[in-house]
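Only a portion of the chains appears, each positioned as in the full assembly.
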């Protein structure tokens, strides 16, 4: 591991500041969390995008949300083939071990992963479609979302629609996991679909009554 | 998607509060982020654990860190088989598209995933070792870390050592990705291993000179 | 008071959000409440339990309920000995100063205080029975409720029955206060006994005609 490097100094400095302030002021809570374990109410599945801070937008502090983040907040279909499935493992742990009450899938505007999927499906990104790109292979999960948005002739509008398709597909795929389906049917787990507008600070939620997304405000 | 439910009201209330304060005060930055795209300096790979807030401990605001979170902050070995690999896709996107300068793997204390791996490898968690558990299959990535800590006779000490093994193994696996290895060798990317003590607010970093973890303070 | 600490930052953030939304939208009502004083219609006596939100379940906003919360929603017998009696003081203030029209005692399921009383009375919690535990001494108020439920052989069923005994005993004790008895007899005050099922969202009310609790739905 000789190629590993020391932590950049500016992060050391900031950590020191956090420890002297936020940690010092909440030490009792951090000790409680360490000694008593975590009891998060919800799991969040969000994008890796640096512009999405799901704890901040929901006023959450340490201990509240169990958070999985991947490219484009996608959940693959249930595939019990023995391979390493990071997303499926996170969902399994949250639902069966932590017994979270809610599972929120949080999509967002300006998603680079969704744009890549659009371009790949439109034949404009051969490097993603080659089969040798992890991003391309991952974004195949969203291909049905490209096909479902054929009515959009404007690429930007189609990409925006695909961002919400990413949320829909993930929730539908979640229901293919037996332990998710069981928990939903037993009413010990609820699923929620959200889409966050970064620039405008907006939040839309999927409304099952209208089968569409609408602002929560 | 009729099984999806409305967003719990307390999250709507909190989001409204965030929008009226934090967003309103930083609107220009959020619009900049939306219009100019993200330019994060670093990628972080951290655990889903609700007690780990990597943005908070590093004083980071929206736009700074591209963040992937999975169970036990693991990176699987390079496996270009065409399947959906969420972690590998996130690393590929960060390194080849965003060209981040640093990639930090952040382990932590009291990790339930690492404990599960220990119990599975010790023959005490047959449900994880059955092959039908996504958590068990995922934690197989850390099995070499169990084997490398055979000198610990106390289970708690071994689990703690395995938490740091998770960081080492992830960094070693990162170097099996050609685009990571190239970027490191070209000195456009540095790798960093960290371990965060939740209860004590500590942070240890892997030091390549001593081949061990030491407090950054 | 040097041991006092700053308010945790997440609560500051959330308060700022409340002030910028809920307060801003209701400022006229809050100013009215401050200038004209409170005129609550009812007093509620409920448990401290974090899972019981009596304002939420009754759709109440600020100004409606004068609320006393203690362990297991108990009212001690009338004891005019000059000591500090917090519950009795709250009842006296509500009935004689605010002249509330209703006084509701709200018990609930899964009550840790009632469980502790059961275990203490059954000889299984010597730490509560020692005389040096404030919880134990407080729960002595409910000892008649243990004795009144001797027909239950299953401990869980007995504990559930004791939760309703806590409501009955409190209401009976309320009638030992001269100012409560007078108000009830003058028909300026009514007493009400309730039991809330947390998990099932249920509410049972004491029905004087049948001398038992029945669902209000």
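Read from first to last, the chains carry the letters A, B and C; within each, the first residue is number 1.
Convention: a contact is a pair of C-beta atoms (placed from the backbone, for glycine too) under 8 Å apart; a residue touches a chain by one contact, two chains touch by 3 or more.
Note that the coordinates shown come from a computational prediction; the quantities given were computed from them, not determined experimentally.
Assembly remark, whole complex in this entry with 3 chains visible in place, copy number of the identical chain is 4.
By our rule, only the chains that are shown with their structure count from here on.
The chain with its CA mean position farthest from that of subunit A is C. When every chain is reduced to the mean of its C-alpha atoms, the one closest to the centre of the whole protein set is A. Residues touching across the subunit B and subunit C pair largely coincide in numbering: over half of the numbers involved belong to both copies. With centres taken as mean Cα positions, subunit C sits 41 Å from subunit A.
Averaging C-alpha coordinates per chain places the centre of subunit A 14 Å away from that of subunit B.
Between the CA-based centres of subunit B and subunit C the separation comes to 45 Å, rounded to the whole angstrom. Residue positions 14, 16-18, 22, 24 of subunit B each touch two or more of the other chains.
Contact residues of subunit B toward subunit C in the complex are 13-14, 16-18, 20-22, 24. The part of subunit B that touches subunit A in the complex is made up of residues 1-8, 11-12, 14-19, 22-24, 27, 30-31, 33-35, 37-38, 40, 43, 48-53, 55-71, 74, 76, 80, 82-94, 97, 102, 104, 109-110, 112-113, 131-135, 137-141, 168, 171-172, 175, 184, 190-194, 197-201, 203, 205-208, 211, 216-217.
Remark: subunit C residues 5-6, 8-10, 13-14, 17 touch subunit A in the complex.
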